[in-house]
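Shown here: the complex without one of its protein chains, the others still in place.
As written, the chains take the letters A, B and C, and residue 1 is the first residue of each chain.
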Amino acid sequence: MLSLTDVHSGYGRASAVRGVDLDVAPGELVLIVGPNGTGKTTLLRTIAGFLKPSQGSIIFDGRSIVRASPEALARRGLRLILAGHRVFPELSVSDNLALAKLSLADRPSYAKRVETVLEMFPILSERLRQPARDLSGGQQQYLALAQAFVSNPRVLLCDEPSLGIASGLVRSILEFLRELASRGVAIVVVEQAVEAALEFADRVVVLRQGVIVAEGPPAEFDRDRLRDLFLGAGR
Amino acid sequence: MISSRVLRRTTSALTALAAVLVVAATAGASPQKPSNATAAQPFKLGLLLPLTGPLALPGSRIRTAVQYAVSEINRKGGVRGRRITLVTVDDAADPTQDVQGVTKLINQDRVDFIFGPITSDGMLAVVPFETRAKKAAIGVVGSPRLTPSVMRYGFSVLLNAGEQARKMVAYAARRRWTRVAILHDSGEQGKSANVVLRQQLSNRRMTITGDQEYNVGATDMTAQLLSLKGGNPQALLLFPTSGTDVGRVLLGMQQLDMDIPVVGGYGAHFGADVARVAGRPAMTRLVATTYAAFGKCPKGGVPNLTKSFVNGIRRFNPDGFGTLVPALDLAAAVRDGIWVMKYAVEGARSTSGDKVAAWLERNSGKLGRGLVNPKVTANRNSHFLFGPSSMVLVRPGSEVSPGVYARADC
Amino acid sequence: MEELGITLVRGIGEGSVYALVAMSMNVIFNASGILNLAQGEFVVLGGLFALLFLPTAPGTAVWIGLGIAVTLAVGAMMAVEGYVVLLPLRSSVEQHSWLVTTLAAAVIIQSLILIFQGPDPIVVDNPFGTFDFLGVSHPILYPVLTGLAILTFVGLRWFQTHTLLGLTMNALRQDLEAARAAGASVRRLQLSSFAIAGLIVGATGFFGAPLLGLSQSAGISFALNGFVAAVIGGLGNQLGALIAGPAVGMLSVLSIFTVGGEFKQAVAFALLIGVLLLRPEGVFGRPAARRV
Partner (left out) sequence: MTVAGDAAVTSRHASSRRRWLRRDTRLELLIGTIVVGATTILPLATGSIYWGQVFLLANIYLIAAVSLNILRGEAGQISFGQGAIFGASAYATAMAAGLYGVHIGLAMAIGVLAALVFGALLSLPALRVQGYYLAFVTVAAAVVFPELLRAFDEHTQAITGISVFVPGVGSTLFLGMDWVAVAILGFAIAALAAHALIRSSRLGRQMRVAAASPEAALSLGISPGYMRVAAFGISSLGTGVAGALYVPLFGFVSPGAFPIALSILFYFAVVVGGESTIVGPIAGVYLLHVLPNNVLTEFVEYRLLTYGLIALAIMLFFPTGLIGTVREWLNRLFERPVDPMVSIAPLVDERQLAALSKEESAERPVLRVRDATKSFGGVHALDGMSLDVRSGEIHGLVGPNGSGKTTLLNALSGFVRLESGEVAIDGVRATRWSARRRARDGLGRTFQTPRVFEDMSVWENVYVTRVATGRAASLSPAALHNAQARWESVRVATLSFGQRRLLEIVRVLRSSPRILLLDEPAAGLAPEERSRLGNVLRLLSRRAGIGVVLVEHDLRLVWNVADRITVMDEGRVLYSGTPAELGNEALEAVLMLGRRDAESD
């Protein structure tokens, strides 16, 4: 579904991502972890088209997408959920959801998908008419996820979904992503709440200073190994 | 890091470039050789008018009239045998650009005579430069402040706003009105007329029931009118610049049921402009000042020269005639102004401002032949070519023939 | 009583024009953060087309039909302006280039009107009559313009709530990046916002022409008064613009009654400065969150 080969990318002259290879299959949930500032967000933004890789190839659906714009990719079914529960604050919850139509190919299914997602996040259906700015951080993140769900993506990139929201809600967000994966969506999640996220992942990728330093099923990663990987060998 | 070698090279390159630019600029700027006037050389007439901005309309009307007069004179052999050529500068009604324009006309184009500008502040601004260069000029300006001591070599074809105000107030006195209201626009003429109107009215012990102002180009004067209506005046003295504004004033009076006579200044006589907005029926009680040649008494006729001028300029510029119609009298005054220039330059045998001015001050009374406005009254006390004797009050609502209106003061 | 009638009908009517310009400015602002200073010139264009193409005694069908055609034409022309204005924003870090480009566009349009049409004032026949209200008769066109403002507001409201295009356009400025991530083609939407703003001012110019006192040099005052209304209503807030425009109009009329016509413009600007100093987000605006 999504295949990265030797991707280099970054802002300005310095590369934050330095030669990443990654393949994601439909229905797979890949968790990317690593210390801060190692290029996780840069990697997601590069895949989503906000940054052009300086080197390497990204194949989505059999076609190279290194030159595609984010909006074109979204309409082709590759969506990025930005970090920090970003919704459109002045729009109502239902209008926020309606923006999913921008990248929803199968327009008639819209109502059905909204209905489905509101069952998953009942709190949103109670507040459909309210402007999104009145929601709490967690609810805003629900809304961002729900909107992405309605647009029926085939690849979903999710940047730190738990950032800035109350800790009790983290699980429900990860459960939702798991559910999405079970419906056949290829998911890449960057997450700092490593321990909470591990159990939901099919595969874990550890990124350190722009390079993948370890990769494998969650079971292979216990606390000690992760700590060593994060701090770099030798501590 | 820019190395100092590169820096030096760039410096010298840019310095050289700057030098080239400067040389080019001054080459273009170097003054033309002074010319000794010979018959073969054209008579250069500088034209300083607003062709852009809010006063572009009168500016372009005046330009057409000048072009017409120039074509007439050239057909008849030009000025002292020299064909007239026009050099036009757009001043956008900005005195700064007037000064720049007049400097260019005098020093760069070496014109023999200047026509313009059409605003009093512009005229005041250019006068010192013309005086210093001994250039004679005719403007289209109406401020009473423009006395011969201010514009020594400058004249104007416009009716003096002060004289107009005097005429308007005299008319009101003859109608035995004692209570009048003043409405004027924000333009320079409107404001200065307001001052004179107030003086004149207090001289004659008339009561000013109210005094309001509207912006040139305003669309709804009912608020001003209503506040004036509260003073219960017998008549409204109106000093506008544009005919469309007058139309809107009349419309507003109609809507307010304000059925009192209106005595307007020169801008109120642009009958066609007024009618386009308010319609003829609204204009029955409107009286306005204009040039005598364009007023017809019930018993009198329309002067032949007026008719032939109207026909002539229509033939000269059929496309622009529609724009010109409301201001045919102004066009005639402008056209006369150019002819006065020809006579004065020929009479003085010189284009020098002092000689032309002196000649005109002495001989203007003899100039009538061939002019639409035959009474040229410029003298040592007034440089307005057309004085009170050239001014009449007409009813702009009753147009007798194109540009000619029935007189209200026969 | 008569004062009240004039203040209500004409103040609100004239203010409705400010509101219409303000709402059209808001459409572009919400999509791009640009305040189009050439907006007034397009009002003049709308009126100019009315002058050029309206027959002397148009039937209602001709009037409305031509009105729609002119509205569409002005919309297309503003889209062209938008294209030019948006061009430098693609590459440059200078986000204020639009201050210059929109003003330059205004100058260019003004001079083109002057060159091709001449300086004559744009006087268009008023197809409507008058009606009596509180002792004064008023042109029916004033309430028609007020109606046009309300209709525009309702139309924009519907457009923003019932069409995806309108919804997205209105959301762009709130989070450009999130909009792109959701699949919004930013440049195309911003162009559309110029076109829609053009429709509004085109209709305003065409239908309001008999009352508006249009001329080639009148554009800037429409843009300025429209901006006054937009700021007082809170930039981007359409309901605020709809209310603030007539409020400014009424205040202008009141100022003629109280301090005299020569201070009309000064009063409107004094109001603007007062609002900006006391409440920069506008009377109906929401205070922007402070960035730390």
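Please note the rule applied: a residue touches a chain if its C-beta (ideal position, glycine included) is under 8 Å from a C-beta of that chain, and two chains touch if they have at least 3 such contacts.
Owing to the predicted nature of the structure, the values given are computational and were not obtained by experimental measurement.
Taking every chain of the complex into account, the omitted one touches A, B, C. The chain not shown here is touched by just one of B:Ser186, B:Asn317 or B:Thr377, and that residue is B:Ser186. Residue B:Ala93 is the one among B:Val79, B:Ala93, B:Leu201 or B:Ala348 that touches the chain missing from this view. Of the listed residues C:Pro88, C:Gly135 or C:Gly155, the one in contact with the hidden chain in the full complex is C:Pro88. Seen across the whole complex, the unshown chain contacts subunit B at 1-3, 6-7, 10-11, 14-15, 18-19, 21-22, 25-26, 28-31, 51-52, 88-90, 92-97, 99-100, 103-104, 106-108, 119-122, 124-125, 127-128, 132, 143, 145, 150, 186, 188, 191-192, 195. One chain is missing from the display, and on subunit C it is touched by residues 35, 84, 87-88, 91-94, 96-97, 99-101, 103-108, 110-112, 114-115, 220, 224, 227-228, 231, 262-263, 265-266, 269, 272-273, 276-277, 280, 291-292. Mapped onto subunit A, the footprint of the missing chain covers residues 12-14, 35-37, 136-137, 160, 162-167, 170, 191-197, 223, 226-227, 230-232, 235.
We adopt the following convention: only the chains that are shown with their structure count from here on.
Of all chains in the assembly, none touches subunit A and also subunit C. The central chain of the assembly on a C-alpha centroid basis is C.
Averaging Cα coordinates per chain places subunit A and subunit C 42 Å apart. Between the CA-based centres of subunit A and subunit B the separation comes to 74 Å, rounded to the whole angstrom.
If you average the Cα atoms of subunit B and of subunit C, the two centres end up 35 Å apart. Of all residues in subunit C, those touching subunit B in their complex are 2-3, 6-7, 10, 14, 111, 114, 118-121, 123, 130, 135-139, 211-213, 215-218, 253, 256-257, 260-262, 264-265. On the subunit C side of its complex with subunit A, the touching residues are 161, 164, 167-168, 170-171, 174-175, 177-186. Note for the complex: subunit B touches subunit C at residues 51-54, 56-57, 59-60, 186, 212-215, 217-224, 226-227, 229, 242, 244, 247-248, 254-257, 273, 276-277, 323.
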